[in-house]
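Note that this complex is displayed minus one protein chain, with the remaining chains in position.
Up next is subunit A:
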Amino acid sequence: MAWLNVISLWMIPVLIGFILLYATYKKVPAYESFVEGGKEGIGMAFSIIPFLVGMLVAISIFRASGALDAAVNFVKPAFDLIGVPSEILPLAIIRPISGNAALGMTSDLISVYGPDSFVGRLAATIQGSTDTTFYVLTVYFGAVGIKRMGDALKVGLLADLVGITAAIIVVIYFFGY
């Protein structure tokens, strides 16, 4: 465990140090380059705002109205049928949509069922092995002004489905049901 903390603690500072050292060695004016590159970040952050506001408002309306819970209850029988505990369902649905909500749900499931329970481990694995598709899509495409997403959303959501299915199978295989 200790080495893990050390690695995550050291990684970013060492990376920054290495990049700056390499630039100095190559006689690149590091500070000037830094400022020039950093300027871009300001405009970028502003350009994302409308995309993120739109997406987050829609998601939270859907959640606050209780429609999300209803959807979860609706598909629950199908999950029970294939032996996946339905406690995990809200997380599986929310994971691609909202990263913060998913993180909240994961810690909730772990605290309620215990970190070493099947549900607790499954929640942790799902949280760790997939990413928030809607966020990535909104931020990445929003920042550079892509309006027509093509198949991107479909591909992303299907990949999430594969990821969650894989997580369920892997956890059953490693820790038993």
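Definition applied: contacts are C-beta pairs under 8 Å (C-beta built on N, C-alpha and C of every residue); 3 or more make two chains touch, one makes a residue touch a chain; residues count from 1.
By our rule, contacts and distances are computed from a predicted model.
Remark: of the listed names "Formate dehydrogenase beta subunit", "Cytochrome c", "Spore maturation protein A" or "Oxidase aa(3) subunit 3", the one matching the undisplayed chain in UniProt is "Spore maturation protein A". In the full complex, subunit A touches the hidden chain at residues 1, 4, 7-8, 11-12, 15-16, 19-20, 22-23, 26, 28, 30, 33-42, 44-46, 48-49, 52-67, 70, 96, 103, 106-107, 110-111, 114-116, 120-121, 124-133, 136-137, 139-141, 143-156, 158-160, 162-163, 166-167, 170-171, 174-175.
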